[in-house]
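Heads up, the thing below is written out as structure tokens.
The complex appears here without one of its protein chains, the remainder shown in place.
Going in written order, the chains are labelled A and B, and every chain counts its residues from 1.
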Amino acid sequence: MLSVLLASGVANGLLYGLVALGVVVLAKAANAFNFSQGDVMALGGFVSYAVIVTMGYGSVAALPIVVIVALFVGVLSYLLLRPLMDAQHAVALLTATIGLSFLVKGTIRLIWGRQGDYFAVPPLVSGPPIILFDGAVIIPLQHLVMSGGAVLMLALFALFFRFTRLGLFMRSVADNPRAARIVGIPTELVLCSAMVLSLVVSAVAGFLLAPATLIFPDMGFSLFLKGFAAAIIGGMMSLPGAVIGGVLLGVTEVLVSGYISSTAQELSAFVLIFVALIFFPRGLFGGRSSRSV
Amino acid sequence: MAVPVQSIRSAWRSGSWVYPVAIAVVVALIGMTLNPYLLFLLTRVVIFSMLVAGLNVLMGYSGLLSFAHAALFGIGAYVTGLMQVHLGVPYPVALLTATVGVTGAGTLLVLPALRLSGIHLAIATLAVAQAVHWVLINWSAVTFGAGGFRAPSIAIFGLNATQSIFLTSLVLTTIGYLMVRQLVRTSFGRKFVAIRDNSVAAAANGVNVTATKTIAFALSAGCAGLAGGLYSALLGFVAPESFNLEQMILMKVMAVVGGLGTMLGSMIGPALVIFLQEQLRDSQGWLEIIFGAVLIGFVLFLPKGIAPLIYRVLAGKRTETVETGPRTGQKVGLSAPTDRAVEN
Partner (left out) sequence: MKLFSQIVGVMLMTTALAVPAFAQDVQGVSDTSIKIGTFGPITGANYAFGRLTMNGLETLFADVNAAGGVNGRTLELVRVDDQCDPAGAIAAVRKLIFDDQVFAIIGGSCSNGVMAAKEDIEQSGIPFVNFAAASNNISAPEIENIFTSMLTSNLESALQAQYLSDLGVKRVAVVAQHDAWGSDRHKTLLPALAEKGIEVAVDEELSMEANDATAQVLRVQGSGAEAVVLLSYPKPASIFLRDAARLGFTSSFIGTSVIPDPVAFDEQVAVPGATDNFVTISPSRYALDSAEAAEWLEKLTTKFPDDEPHTYNLYGITAGQLTVAALEQAGADLTQASFIAALEATSGLETTFAPGPLNCETHQCLQAAAWIKRTPEGKTEVVGLSTLD
């Protein structure tokens, strides 16, 4: 039982980790948080539904379209929120992103709301699950794809931040926006890319998640919350921390559900967030402090 | 709490209570002629005004972002309703207990607020709110679970239930409004703002940050608890979904639309949002989009909300807005807080 639980906890957790990745990218580069991330994740799911089911193209076609839509939404969000993207306006920005979250959710409902209540997106790959150790571990291919996608995204991000100019710019803007501006780093470009990247990774997470669940317009918020929890557990500023935080959360949930009570499952995420915030304000894996006076 | 008592006394002498009371009397007069539908809406506006006034102390004056208000509002409603149902306690006693209890619970929230700020505090309060929601649903032996329960309504002076709760809410909200307003106008209010704008500088200048934050939370929670108790009698039915995150966001919209950091905004915001909500009752799905757009629009273009506009219209009357440090949106001018003030 334990091995089966762990396997599905890890798969779910990697998904939370992907959302957390989006949270961390924006937090790192722009010191900002975006409530509409979860709804863009849902949008990713709905767009892949439209491409795969409604238009009848394969999942391979869905991914680029999901990315393009997310790019579009990202640039639009940036243009809209640009006046608020500095340190003075953190709370105002947060409030505005709540508005953005409503906008995205409302738009999803307007487009797909009348076609049914819940949509199923066919699996990205089909085939029998991988059975290891005499059935002690059963890994459905979808979980494997989900996990693989998450790991790939993580690797891409790590490379991006370490080796590309834009990535380095982003890091320096996050560390000290004023100094970055003085040395001539294009702050606007950095903030814009951070917003776009964070939404693209969320939409891709939605694309990966969609086949494993049923999609509906309201799915975004609770996923964002879990992703956020993962980011907090991981220390908010660390990319690997975000993914490990996600896995930790996913595993905790499934273990609580399996060994304590399935009623306590929903609670475990919130307890974890609270504990992490109060006792590990720098996250379990360090990172910059964001403590106040 | 000697200072607030003193300041209330001085407010009494200065006569600054005349306008609000006169407005309340006019509202009461109008309210009594309305049909039950409109009176229900008006009462919601009155109750939410109290709630948003409390939220404003936290968000607008102290700059502390909390997502726990819907939960505190809910605890107020549940305690009031459940004490009447389970213990047979009369309404005023239940309402008072709920207010005191929620004030206590809300004060506890200052514990995370002392360690966290900005978004981290927001998320911590959000986790608390979700946990409270979970308890309301799962502790069904006491709370009657997700299906909710029927809370007694009240009747005074032989009026019907809606009229009774309307007048009660109006009286209590007016008193609450005057008290909160007095508090934010005095040295306390300036301490709130000082902490909001720059807590390091405030501490350096002798403001007791912990005490001031605690008072902000207590005051804010007290308003939420009292409003919750009134809401339970208005609805006559208490269920968890009346106090979920969606409601929390609605409250935030009210505060932002009315004007953060203005007391008048606490009255206008609920009125406008509830009016809009009723107008959109058959809008076929545009409600979310319109609310989203309104929220973004206000943050971007009218960061101080509607209240300052009204003050301007009222023939040069001195605005009650806390002029220094526009928090929501708006580029900061010369008198602005330093740029590290908000997030860190």
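Worth pointing out:
By definition in this document, a residue touches a chain if its C-beta (ideal position, glycine included) is under 8 Å from a C-beta of that chain, and two chains touch if they have at least 3 such contacts.
As the structure is a computational prediction, the values presented were derived from the model and not from experiment.
Only one residue from B:114, B:159 or B:276 touches the chain missing from this view: B:159. In the full complex, subunit B contacts the hidden chain through residues 21, 24-25, 28-29, 32-33, 35-38, 40-41, 44, 137-138, 140, 145-148, 150, 153, 157-159, 163, 167, 170-171, 174, 235-237, 239-242, 278, 281-285, 287-288.
Looking at subunit A, the residues touching the absent chain are 1, 4-5, 8-9, 11-12, 15, 109, 113-120, 122-123, 129, 138, 140, 209, 212-214, 216-219, 222, 254-255, 257-258, 261-263, 265-266.
Just so it is clear, only the chains that are shown with their structure count from here on.
The centroid of the Cα atoms in subunit A and the matching centroid in subunit B are 32 Å apart.
The part of subunit B that touches subunit A in the complex is made up of residues 59, 63, 65, 111-112, 115-120, 122-124, 126-128, 130-131, 134, 138, 199-200, 203, 209, 245, 249, 252, 256, 285-289, 291-296, 299-300, 303, 327-332, 336-337, 339-344.
Only residues 31, 33, 80, 83-84, 86-92, 94-96, 98-107, 109-110, 113, 178, 221, 225, 228-229, 232, 263, 266-267, 270-271, 273-274, 277-278, 281, 290-293 of subunit A touch subunit B when the two sit together in their complex.
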